[in-house]
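With one protein chain held back, the other chains of the complex are shown just where they sit.
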Amino acid sequence: MTTPLLSLDGVHTHIGHYHILQGVDLTLPRGELTVLLGRNGAGKTTTLRTIINLWQASKGRIVFDGEDITHWRTPRIVSRLGVGYVPENMGIFSLLTVQENMRLAAATRHIDTSRLEWIFGFFPALKKFWKTPAGLLSGGQKQMLAIARAIIEPRALLIIDEPSKGLAPAIVKDLSQAILELKQTDTTILLVEQNFGLAQAVGDQVAVMDDGRVVHASSMAELTADTPLQNRLLGLSLEAHA
Amino acid sequence: MRLLSGDTPRSTVLSVLLAAIVLALAFAPFLFPGPLAYRTYSTICLFTMLVLSYDILLGYTRIISFAHAMFYGIGAYAMAIALRDLGPSWLAIGIGLLAGLATALAVAFVVALFSLRVRAVFFALVTLAVAVGFMTLVSKLYGFTGGEDGIAFSVPRVLGPAFKLTEEPLAGFDVMGFATSGNAADSVFKVRTSGMLLLYYGLFVAAIMVFLGLLRMMNSPFGRVCQAIRENEFRAEALGYRTVAYRTVNVCISAMIAAFAGALAALSLRYINPESMLSFDLMVNILLITVIGGMGTLYGAVIGTALFVLAETYLQSLLAMAHEATAGVPLLPAVLDPERWYLWLGILFVLSVYFFPRGIVGQLRARAQARSRNMQATSRSQ
Amino acid sequence: MAGRIQARDEQDGAGARLRQVLDAYPHYLLLAVVAIAAFFAMPLSVWLSLTVAGLAMGLILFVVSSGMTLIFGLMGVLNLAHGAFITVGAYIGGSVFLMLVGWPPLAAVSHALLIFPAALATVAAAALLGVVFERVIIKPVYDDHLRQILVTVGGAIIISELIVAFWGAHEIPLPRPDSLRGSFVIGGVAFEKYRLFAVGAGLAIYWGMLAVIHKTRIGLLIRAGVENGEMVQALGYRIKLLFIAVFAAGAALGAFGGVLWGFYEELIHVGLGQQLLVDVIIVIIMGGLGSITGCFYSALVVGLLTNYMGFVAPTFSEFSSIVLMVLVLMWRPQGLIPVVKV
Amino acid sequence: MHSSTPPALLQARELSIRFGGHTAVEAVSCDFATGTLTAIVGPNGAGKTTFFNLLSGQLAPTSGRLWFDGRDITRLKAPKRAQLGIGRAFQLTNLFPELTVRENLWLAASARTGAGFAMHRLANSYMAIRERVDHYLARVSLTGRADWLAATLPHGDQRKLEVGMLLALEPRVFMFDEPTAGMSVDEVPVILNLIQAIRDERDKVVLLVEHKMDVVRSLADRIIVLHEGRLLDEGEPEQVIASPLVQQAYLGEVLVPADAGAAPEGDSP
Partner (left out) sequence: ADDSITIAHVAGFTGPLEAYTQQLQHGLELGFEYATDGSNEVLGKKINLVTKDTQLKAPRARALLAEAYTQDEATIAIGDVSSGVALAMLPVAQQYEKILMPEGVADSITGANYNRYIVRIGRNSSQDAISNATAIADDGVCISTLAQDYAFGRDGVAAYAKAAKARGATIVKEVYLPAETTDFTAAAQRLFDSLKSADGCDEKYIFTIWAGKGNPMGRIKDLQPERFDIKLTTGGNILPALVAYKQFPGMEGATYYYYGSPDNKVNDWLVEQHEKRFDGPPDFFTAQGMAQAMAIVAAIKKAGSTDTEDLIAAFEGLDFDSPKGEMHIRAADHQTLQPMYHFRIKVEDGVDWAVPELVETIPADAMDIPVDNG
């Protein structure tokens, strides 16, 4: 097995006085899609944010392609390593148009039109609202825009936080299609997803978090096969109320 | 406890400080001789009332107003004009006080109507413009207000320096003099029991009453709703509180107390002008004292005022001493030049806003709380 | 927290159409109302010269105010030290100018030309000061309007005191170059040369600012950064630098306004900025905190109004802009062109 | 539902609200009778929260009317409606952060008593309110944390306080917007039991926005489905969930055929 693209090694994160991540170990194999599961508040989002240093790790190491990036600043991580990030709250600039949102996401001055057409193929709404202030989009459309921004250019690593949230089921299908296609382009992906169906459909690897730690990591196939394990772990994330 | 409406200092250091301030003020005329000292401790009483009234606005309800000095001025001008035009009588004082309170109420109500429409920063800037406009108006109506020259007037004899309460002066003990000279015999001085003394105790009692009254008010249902508005106005509305009404009442009460303090200030100073009663500098001072002392605590107003007035009065002399002491050292004397005392005040402001974001009282309370939690933790672990 | 948002009545019909137009262009309306009302209150030649003078004064006011509204609009920082920046600008610009004028090698150069290097030096120095100010004073208090107010007031005190320590408490006369004195008289109407000069400067700055904010990537970034600074970072941009740059620009604009004003009054003194601050505040509130366009038009309105009132009822000219502000706020609580929700 | 029943406590008629060009709620008419628990479901952005905002007065409708207890309340502002007895808990936690849990509850408990303007008495001296506060502290099991500042509570406890405040308000209409979102699994039943208890009193109107279909099934007397701002369907839970329109618009094609029982909609707040 080749060296992983990204690895977290005993990462701790504090937010204010709260000790949120309590030693996260995680590795992302190159070119594969890893799904991060876990109940609300388990620390999934915090993990993602810590990777690109939106929150500073207080302890532990984050290594990207052999390089220690634990103390790099966010802009450096993102631009030097080529990271696309879809935050939980989508991070749309609502006063800017869809086009302007996309322009900011592209490091180059001119957006590659063929890639844009490829994106429009999944998310036709974006084409329709190209010159519309993004704030006027519906929640689902905003989510599409957020994802589109992250893939406007080829990325080495894509970090996506709950993309299916707010998307109508039909679009979720398109989304999983898009993700599968992205996998073909040799992109390493870290995906937080509560929708286990989607996770199962696209994931190669899976990690489950609870209480600020990774409590299980394996291949997706392994987890799918092991129903008792699934119930034990995912009882946490799927509906538990009888 | 009853007196304090159950809202105690909640910090030993704070309690000690408070007790020291109250004691020093209670016996001030007998401890600190001289007119400048008199001015200083009466100013502490006056400003305490003013800052207290601002705290219920800023600290408890988070209404940033730059028009508070204006209300202080309204009270002072009403009193001054009444005494000037009606002569130095108790009736004039009564009329002046009532006129001041009524005017403040009316103006505050109009200003508060603005808070229905605009919020926060906007409100702050609007009140700033209104206050400046008011000051211009006062300067312009010189026939009525004395313009820039202000109004000098007399007060009833009983409140003046000529009135003698007792034939013989009482004895005082100059603590500062004693501290510097160490000579106890030389430090005894005569305290003339004039109307000035009477007036000072009036101020002192008024300040205590305002403090206790407001403490009660802010621990009443009204006070709690004000705090709720500060914390989350949207939610307070959703619970059924008409926040606009609460804010309006708050602004009006606060303005009337400020006017009350202003009226007393006029009595005590016997001279007023726009610069000392209405200026932007005064407003900035109120704001700074409130924040440095600790917003939303009322105790902060007392501590903050005492410290600030002392600093403002004596910082220059302190600098002069430092200036002389460092005379040989290069560069230092230039920045310690007593003429640059205001620079140091500015630096102190900025530093205190950084380092005491919750004000002195907030900081002391947080410390006390942390300590008691630690003690609990250790006692539990044993 | 979802603010209370009024849904717009969208009835059809001419009245609604008119209201829509007024809603979209309140600044034109206000400008027109003020100018037309004055037109009937005075002789034509007076109206003409006052209109020209008022517009020019408005542009000076715009330059003086634009930095403050820029900083508020883009960074949400209420910088009450803006007055101090104006003063600093006047002092730096004035001293550099006087130095250049007194420098023998430049004796042959027209003094009017020397204003440009002086202004340039001012802008550079003030930008630097802005950077220091942002790092030392503002940085710790982003997102807290109350502490911003306090800290910037404290900062203003410090700056003014340092000015006195450095330049002394004296007023410094700043004689304007002869070529910028006097007027062009056309048909009995006098057009002051300096005001025309200021008009040029003001318009250039206005269009420049609009162009930067709406046409360039930097403008895009700034607008995005205000809404969600974290996301801008997550897209790989260093927002800190951006914000420092904005603050420097705001300070430089204020300082440039100070130079402009110093040459207008031909006198530099410590209270210069403070004295302008009230007008600045009126202008930026009325325009809509944070709006460059709003600031531009409300500055014009204030300039016009004070000139007209100065002729019609000088006693009230001082209050006229405050009263106008109050009226505008009753009509549009967020100012003419609201951008930032406060 | 039945023509013989008295008019419903809360009646919405053709309620619409538009934001710029976007219509978030469009011509929704609906009755809410006392004693029923109505669940409102629909995909994200369907307008559920906006509909709540219209009912409780946080937003004013662009058109349409709203009646409460036979009275037109369309133009009443939020505080007035709360005074009348329309209370709500918020989807995003919405507390008084620097006040204690007790004070938060006190504010809710005294809101409808009219004591707010009293200045002469101490807030803590109102015995009736104090008792109510203590009662609801216990009901949402926060007694042990009564003196914590709301801001320092863990997320789940904040959600409980949010619900507790709605209870302490003692309104006639209860609106819960995803009350269990972000709450840990073992605490969810506490809240659901509380809601169930209110429903079982049978003299209140209860509205519940909830994505978890099993919860909806077990609690609701009736379901309303919103989709793109419109009322798509309403009726008995089983019948609505089974309707093909709802299946398509809200539940979508079932992605996980394996767990046919559980709804796949697992989205978070």
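We just call them A, B, C and D in the order they show up, numbering each chain from 1.
Assume a residue touches a chain if its C-beta (ideal position, glycine included) is under 8 Å from a C-beta of that chain, and two chains touch if they have at least 3 such contacts.
Quantities reported herein were computed from a predicted structural model and do not represent experimental measurements.
Colleague: Sort by label and list the shown chains the missing chain touches.
Modeller: Over the full assembly, the chain not pictured touches B, C.
Colleague: Could you tell me which of B:Arg270, B:His323 or B:Arg365 touches the chain that is not displayed?
Modeller: B:Arg270
Colleague: Which of these, B:Gly6, B:Pro88 or B:Pro161, touches the one chain of the complex that we don't see?
Modeller: Among B:Gly6, B:Pro88 or B:Pro161, only B:Pro161 touches the chain that is not shown.
Colleague: For review purposes, identify every residue of subunit B that touches the missing chain, sorted by number.
Modeller: 34-36, 38-40, 43, 136, 139-140, 142, 147-150, 152, 161, 269-273, 275-276, 313, 316, 338-342
Colleague: Residue by residue, what part of subunit C touches the chain that was omitted?
Modeller: Counting only subunit C, the missing chain is touched by 46, 49-50, 53-54, 57, 164, 168-173, 175, 181-183, 185, 190, 192-194, 264-267, 269-272, 275, 303, 306-311, 314-315, 317-318.
The rule we apply is simple: only the chains that are shown with their structure count from here on.
Colleague: Among the chains, which is located farthest from subunit A on the basis of C-alpha centroids?
Modeller: If we average the C-alpha coordinates per chain, B ends up farthest from subunit A.
Colleague: Centre to centre, by mean C-alpha position, how many angstrom separate subunit B and subunit C?
Modeller: Chain centroid spacing, subunit B to subunit C, equals 35 Å.
Colleague: Centre to centre, by mean C-alpha position, how many angstrom separate subunit A and subunit C?
Modeller: Whole-Å distance between the two chain centres: 44.
Colleague: What positions in subunit C touch 2 or more of the other chains?
Modeller: Answer for subunit C, listing residues that touch two or more other chains: 1-2, 4.
Colleague: Mark out which residues of subunit B touch at least two other chains, giving numbers and ranges.
Modeller: Residues 232, 234 of subunit B each touch two or more of the other chains.
Colleague: Within the complex, which stretch of subunit A touches subunit C?
Modeller: Per the touch definition, subunit A meets subunit C at residues 52, 54, 73-75, 78-79, 85, 87, 91-96, 100-101, 103-105, 107, 149.
Colleague: Taking the touch rule as given, give the residues of subunit C at its contact with subunit B in the complex, in rising order.
Modeller: Answer in residue numbers: 1-4, 78, 137, 140-141, 145-147, 149-151, 153-158, 161-162, 164-165, 274, 278, 281-282, 284-285, 289, 315, 318-319, 322, 325-326, 329-330, 333-334, 342.
Colleague: Which residues, counting only subunit B, touch subunit C once they are in their complex?
Modeller: Against subunit C, subunit B makes touches at 58, 62, 64, 114, 117-122, 124-126, 128-130, 132-133, 136-137, 140, 232, 234, 280, 284, 287-288, 291, 334, 337, 340, 342-343, 345-347, 349-350, 353-354, 357.
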